[in-house]
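Take a look at the structure set out below.
Only a single protein chain was left out; the remaining protein chains are all shown in position.
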Amino acid sequence: MAEPLLTLEGVHTHIGQYHILQGVDLALPKGGMTVLLGRNGAGKTTTLRTIMGLWKPSRGTVSFAGRPIGGLPTPDIAQAGIAYVPETMAVFADLTVAENMVLAARSGPVDPARLDWIFGLFPALKKFWQFPAGVLSGGQKQMLAIARAIAEPRTLILIDEPTKGIAPAIIEAMITAFAELKRETTILLVEQNFRFAASLGDHVAVMDDGRIVHRGAMADLARDEALQQRLLGLSLDTHQ
Amino acid sequence: GSAAAQTRDVKICLIAGRTGPLEAYAKQTEVGFMMGLEYLTRGTNTVAGMRIQVLVKDDQLRPDRGKALLEECYNDDGAALAVGTTGSPVALAMLPVAEEAKKILIVEPAVADSITGPRWNRYIFRTGRSSYQDALAAAASIPENEDVFIGMMGLDTAFGRDGVAAYKAALAAIRPRARIVAEEFAAGNTADFTPFAERLFAALKDRPGKRIIGFIWAGAHPMAKFVDMKPERFNIALAPGGNILPAMNAWKAFAGTEGGIYYYYDFPRNPLNDWLKAEYQKRHNAPPDFFVAGGFAAAAVVVAALEKAGSTDTEKLIAAMEGMTFQTPKGPMTFRKEDHQAMQEMYHFRIRPNGRDNDMLDLVRTIPASEMPLPITNGRRTN
Amino acid sequence: MPPVLETRDLTIRFGGHVAVDGVSCAFHAGTLTAIVGPNGAGKTTYFNLMSGQLAATSGQTLLDGDDISALGAAGRAQRGIGRAFQITNLFPNLTVGENVRLAAQARGRAKASLLSLWSSHRDWIAKADHYLEEVNLSGVRDTLAAALPHGDKRKLEVAIMMALEPQVFMFDEPTAGMSVDEVPVILDLIRKLKADGTKTILLVEHKMDVVRSLADRIVVLHNGRLVADGEPAEVIASPVVQEAYLGQAPKAVEATHG
Amino acid sequence: MTAAPAPASASDALPDIRHDYLPILLPVALSALALPFVGNPTTWVTLTVAALAMGMMIFVIASGLTLVFGLMDVLNFGHGAFIAVGAYIALSVLALLSGWVQADSLLWNLMALGLAVTVAMVGTGLLGLAFERVIVRPVYGQHLKQILITMGGLIVAEQLIHVIWGGDQKAMALPAALRGAVVIGEVAIERFRILTVAVGIVVFAAMILVLNRTRIGLLIRAGVENPEMVEALGYRIRRLFVGVFAVGSALAGLGGVLWALYRETLTAAIGGDVMVLVFIVIIIGGLGSVGGCFIGAILVAMMANYTAFLLPKVALASNILLMVAILMWRPQGLYPVAKR
Partner (left out) sequence: MNTLLSGDYPRSRILTGILAAIVLGLAFAPFLFSGAAAINTAAKVCIFIVLVASYDLLLGYTGIVSFAHTMFFGIGGYGVGLGLYAFGASWGVLALGILLALVVGVVLAFLIGLLSLRVRAIFYAMITLAVASAFLILATQFSEYTGGEDGRSFSVPQVLRPGYRLLDQPVFGTVINGRVLAYYLVFAMAVTLFLLALRVVNSPFGRVLQAIRENDMRAEALGYRVVYYRTVANCLAAGMAVLAGAMSAIWLRYTGPDTTLSFAIMLDILLMVVIGGMGTLYGAVIGATLFIVAQNYLQKLMATASTATEGIPLLPKLLHPDRWLLLLGLLFVLSVYFFPTGIVGRLRGKSG
């Protein structure tokens, strides 16, 4: 395996007095998609926020493209080529959809071809282009949050539960789009929708209690129901 | 020797609005008071065997605080008498405290007429001039033998309104040919005086005879804004009241403007003022200003009264002070019996051409106290 | 049996955009109706109109046969319409327990009492504890709601509505972002409600298997309009749903993990 | 199962964003309404022109706060401190340049003024940098604490002015060529007001250009709503905030110079005293709209002049009445910027 793009070694993160991440080790190979799974409160969001510099790791190293980024200010991390879709979506409610996109494209106006691609993926964004993002429906906000992250090519995209609240038809479209996207960039995806994760993921890591408890190829996990049961407590028959 | 053995300490409170918008006034009062004591006791601070100790207190221009401080003075500090204060509202709130404590309060420099008017009590003496005395001085600076039409620009507060009313009464009393034909009142924070000027110009411009706009104002003065609107187009003159030097310095370009003033360092001719001018210049590198004279006058009362009464007993002091004449940088002042207001001379000034900072007024005339018939408004009749 | 909740020609427009367009629909006690439709179809807005968060441009909402169109959100909540929100909507700086207790209090008689002590109303506290237990949150009763992980916030959202003990329950994607092992907790809860037989339950959900396993009836909204309404199997099979909502042949979807 | 006909594809009704000209008409309407009541046309012209100029001055004073309060959502009572400090710095500079000030040549006068303004703006700008660091940074997003801490900053600044320049009232002499008025018929227009109008228009145009043609305005608004996300998009929002704050402070300094020159006297309280007025203008404008602030300032000035001429008693409360009336009409101000 080539040099990993992103590595976390023994990362600990505290939020206030709480010790949330308790030694996370993770290596993301360049290209492809790694899926981070785990039950609620396992620390998935905290891991992404730590990579992004939104929480500072109290111990351990985070390095990106061979460069340590742990402890750097968030803007520097973003400028190094990482995009982030937060769990809360964090669309700028006062700004229009268009303005949200203007800010997402740091280097200038969004490339029209790329914009068309995004509109094809999320038609609603075109329709509400001049509306304040605050009035979008839940799913539409989620679409905008993803659109922001892909407005420009990035080396690494961190996505926290993108399918939450998205209608099945759009999820299908997203699967196609992400499949395309992961050819040009690396993606770290946190997801509860196992089907979505399974159909896209190349690698998988499972978290519990602030640690990575399983690492491997996605295909292996998808095949092994017993393992799923043990790691995720899920039974795929009744729940996706 | 034995004289020193007999000296005892007498405490006197000086309360002033040392912080807040009138800080500069309070400073002057305090400096004047201290210099007055120094000069009149020849630097000993001792009079008739009593060593005067001054406790200076800051009422922050707040009536409740002024009241509390005065109580503290009389009750906790055991002051024989108190002097104060800068703001009229604070002084008015303090009056009842003096009455309760049965101790003397010398009011300086608060101007409200009611201090020696309806709200007066027998423990109150005032060295400062009243609004009405200001008005009389202003009226006395109006020409006597021609028709004069006056528009008034007043501050929209009790001070401004009382001032205009007093001015009206003063004119009626000593300048019957002068008439106030328009009164405008503006808030202290007024940004634009154009509408007020327009109203006054309109009211005056077609009047036959001399036309004047008078001001009753405290704080940032609108005079310069009126000048900028060229009242001379309509043959209108401006008559600001006197003010502290920094405020008047802004007017030095308006030569010829006349008015009445309470004190200007260059006007009175007497040894006290000569000493004050020289000494103040030496210490502060500036001539003594408006309220310095007042502070000095208050000190003069303290010294004269203690000397005359020979005791700190309130009743004896009152007896000594009623009708007492004492020397100040403004010449002699006399407390009249009925309302304990100090009767004093005032000055008619004119801004001289080519005036410089702190040197810009010419004395037109000293207005003697006798020319200013101050009515008694505290309900006491002349006996 | 007369419907518990009914809308007649309910419409709301935001400027030129009609988010809910003349929707007439009736909901009965003891049934669970799933409302599905593409993103932006107007599902949440339809909920907002019924629960009073938004005022309709035209049309009526009826509860137990009474026109409640003029009533605000508080009035409707008092009359028994309960609502859980799609985008979690809690009292962030109060504890989890307090969040639920406030819901219990809202239905109590002394809810606005000025001089009694809140701690003396033990029934509210007990009720709150009960519902926290039901959603597996008793362990974090004294944590501030803001510090919960996302999935737990969703559960708290549901617990708050449960503690209101309303007549009509509106769930807006209750399981979104919830980890797979927790989903059954919520689903069991909803099943229990349904089994009670007297509650009217409305559910917006994008996960078709959840819909399929719970719903007695499916209503489809599209561009603000009601485009289909009927038995689950029938509706899911209908071409309009297949095309506008599911996007692909549903068989294929199932095949991937079946 | 019942099925309605399939709807037409994605509804095309997309209302375009229309420009809102009503507020712009307000000052025009107000002045037209005042004409018959004022009666005398020359008086009316005098009042109206004076109000326009005063409005510009108020706008300049308020413009910095529009940025800081409107965009960054910081309730900065300390704005008054920058007004005062700007005025005092200019006072000192003008005192040094008294030769230029007293020269009867417009050129020299303007040079002196220009220099004073520049120094004042640089000074207040730098002060703004420090103020942001020490006072404002810990309280972004917390209105209440902002009120307290910036009020504290204002008090400290005023007291330091006392210590440095002394507590007494200062005369701020207008340069010779700017004194007095231009008289056209019976209408007198103060010279200084003409200068004010020019400055006001320049400031207005510059702000509109910068905010509309660059993404700075967007970034700040987004940054106030969610600074974390703006940083996650790769922008150094803190640095931007500092910059905007410094510019806002420099504008306050400029406003302070104009204001003191107009009043021709100044005290340390000069800034604190106009703060309520400034807040009213910004609220009327819609919290952060430069255009709204501009119109609001003119409206306030006009209302003050007309009411002072027609109903002097009402003048005291004219801007409060105006604010209430406008908020009744548009509860978010003339041009609401954000839904905070």
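Going in written order, the chains are labelled A, B, C and D, and every chain counts its residues from 1.
The rule is simple: contacts are C-beta pairs under 8 Å (C-beta built on N, C-alpha and C of every residue); 3 or more make two chains touch, one makes a residue touch a chain.
Model, not experiment: these values are computed from the prediction.
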| item | value |
| --- | --- |
| Shown chains touched by the chain that is not drawn here | B, C, D |
| Residue, one of D:Glu158, D:Glu190, D:Glu225 or D:Glu264, that touches the chain absent here | D:Glu158 |
| Hidden partner chain, touching residue among D:Leu75, D:Ala120, D:Ala260 or D:Leu334 | D:Leu75 |
| Residues from subunit B at the interface with the omitted partner, ascending | 18-19, 23, 58, 61-64, 67-68, 71-72, 74-76, 88-89, 92-93, 95-96, 100, 112, 114, 119, 156-159, 161, 187 |
| Contact set of subunit C toward the excluded chain (per top definition) | 51, 53, 72-75, 77-78, 83, 85, 89-94, 98, 101-103, 105-108, 110-119, 121, 160, 164 |
| Positions on subunit D where the hidden chain makes contact | 75, 134-135, 138-139, 143-145, 147-149, 151-160, 162-163, 276, 279-280, 283, 287, 316-317, 320, 323-324, 327, 331-332, 339-340 |
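The definition used in the following text is that only the chains that are shown with their structure count from here on.
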| item | value |
| --- | --- |
| Chain pair with more C-beta contacts, A-D versus A-C | A-C |
| Chain nearest the overall Cα centroid | D |
| Geometric centre distance via CA averages, subunit C-subunit B, whole Å | 76 |
| Intercentroid distance (Cα basis), subunit D paired with subunit A, Å | 44 |
| Chain centre separation in whole Å, for subunit D relative to subunit C (CA means) | 48 |
| Where subunit D touches two or more other chains, by residue | 10-11, 14 |
| Where subunit B touches two or more other chains at once, by residue number | none |
| Residues on subunit D engaged by subunit B in the complex (per definition of touch) | 40, 43, 46-47, 50-51, 54, 58, 162, 167-173, 179-181, 183, 186, 188, 190, 192, 263-267, 269, 273-274, 277, 301, 304-306, 308-309, 312, 315-316 |
| Contacting residues of subunit D [partner subunit A, same complex] | 10-11, 14, 16-17, 215, 218-219, 221-222, 225-226, 228-237, 337-340 |
| Interface residues, subunit C side, partner subunit A - complex | 14, 37-41, 43-45, 86-87, 147-152, 172-173, 176-184, 206-210, 213, 244-248, 253, 256-257 |
